[in-house]
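A single protein chain has been removed from this complex, and every other one stays in its place.
Labels for the chains are A and B, by order of writing; each one numbers its residues from 1.
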């Protein structure tokens, strides 16, 4: 699939600075795009990557245009323009090409009844795939893996050796990214990245791991993930980190090595958590953690009758402090 | 299926005020029931709907009887009586009537291998249904939808146009409503409502949306729902609201338009949240929100060693206040 910049500009209601006949055949991140691909920059956080990008063209708004050293497509809402464009380059497969395991030839693997397997799928030696799994096009699964029943592994996901994926897990689902237009309507970003899972990883029942928007969501070697965990697009989980059940990690957050994340923890997006961090169950992480250690953030459970009395003051701590003429600097 | 009031009274251990031979063929809400249907009222919050209902009969307790202008079935525990009765009117399907997609005729849709489709199912033009989906009786799916692998869409659910449902999602599962009897045993309410989903809705991987108890659970146009979200029975989500992963919304809560609900938020039941409300990740919402704005409720994360010190005081805020002779009125 190819579009000229002229066609792209029309599609996203933008203007061109550069060559309108330049042909574009894909989308990529600023630092990975080649001269036939288009990229985008949403804020001046990206101005350096923007200046040094090898992309064939870049979508920017007026304020960022001057940092763009290649063809520019100038729009009002960069993220919305990207959402519209990503739909054009969306990954497609012919779902009627998925064949039953028994019609495919993986003589060194064991593939149970009712598994449906796409085109260009690799399944390693001694790997076992249980019943009712759907393995889409271009997936690769290493040696000695165990894929349990009712698992969906979506287009292009890569799984290393010695991995276990428990029933009902979904690997490579579309990320949750939506651009908003002037009428407050959402436009979904088509996610063109993949999920990349290392060796010796285990993934729990009904856990979901979204594919990346452009680059991949990455689960490194030795990571252990429990049931009903959500890993959003472009999250990176470092080696040998363990994540207990019901935890959710929002988009683009990077977690270090050997971390232990308790159950039902919520980690917001775009954070960086260093190596060897332990986060206790049900905590909310809403800031970077730069120092290894044990972290906690939840309210102790009490009799509801007590909680009702305490709760009134919880929401007025700033006013208590000011009434008591306490200043932060004095109590440090 | 039909029962006389006499038969119903026997079933639920009640007495009749009115015509014991009156025939009833279904259950409905006070404001929607017709003269052949029975309804129920559990508290005097409903006394006006009770007085004006067109139902053929209404289950009430002694205290509400005087507000009932039609045949009454009088019981001690209305909700329990309804639970027992709802089981009688339960929606049934012959599961052996579900046919493989390829045996059904949807020439304008693409239906992959191993999909099983019930009686009286509509599938719109250009809609794609991936492998291993189960689409039960009386479901309707609009045009241009994408239903991904291993999705279950249960009896009577309605899905609009241009919707995306990610792998493993469950649409129309039975709601969690149980009445308790005098022996502290639970009796499940059979949920007779459906799930009604508008146009341009997306639903994430392994998300579950329960069907309504009597009326429908409603997801309006343009709503975007992420992975592992739980939407309980009779919840209504307004247009263009976005809900991030791992959030749960309890029964009968109504959420306005253009809200943005962060990840892992817990919203309790029977609340009303107005339009244009933003709720930050992992907050608990336990009261109505009448004013648009940004809301938050979680405890900041700290080193566990700090949390242990802070936690002691967190549960004693009311006592701190009284020790310091702080009064709420003084600090407002």
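Here, contacts are C-beta pairs under 8 Å (C-beta built on N, C-alpha and C of every residue); 3 or more make two chains touch, one makes a residue touch a chain.
What you see is a predicted model, and the numbers here were worked out from it, not measured in a lab.
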| item | value |
| --- | --- |
| Option from A:228, A:249 or A:289 whose C-beta touches the chain left out | A:228 |
| Touch with the omitted chain, as defined above, among A:53, A:150 or A:215 | A:150 |
| From B:134, B:197 or B:223, residue that would touch the chain that is not displayed | B:134 |
| Interface with the undisplayed chain - residues on chain A | 110, 112-114, 128, 130-132, 148-150, 164, 166-168, 200, 202, 204-206, 222, 224, 226-228, 240, 242, 244-246, 258, 262-264, 281-282, 298-305, 307-308, 311, 314-318, 320-321, 324, 326, 328, 330-332 |
| Positions on chain B contacted by the hidden chain, ascending | 95-96, 98, 100, 114, 116, 132, 134, 136, 150, 152, 154, 168, 170, 173-174, 176, 178, 184-186, 188, 206, 208, 210, 228, 230, 232, 246, 248, 250, 264, 266, 268, 278-280, 283-287, 289, 293-300, 302, 306, 309-310, 312-314, 316-317, 319-320, 322-324 |
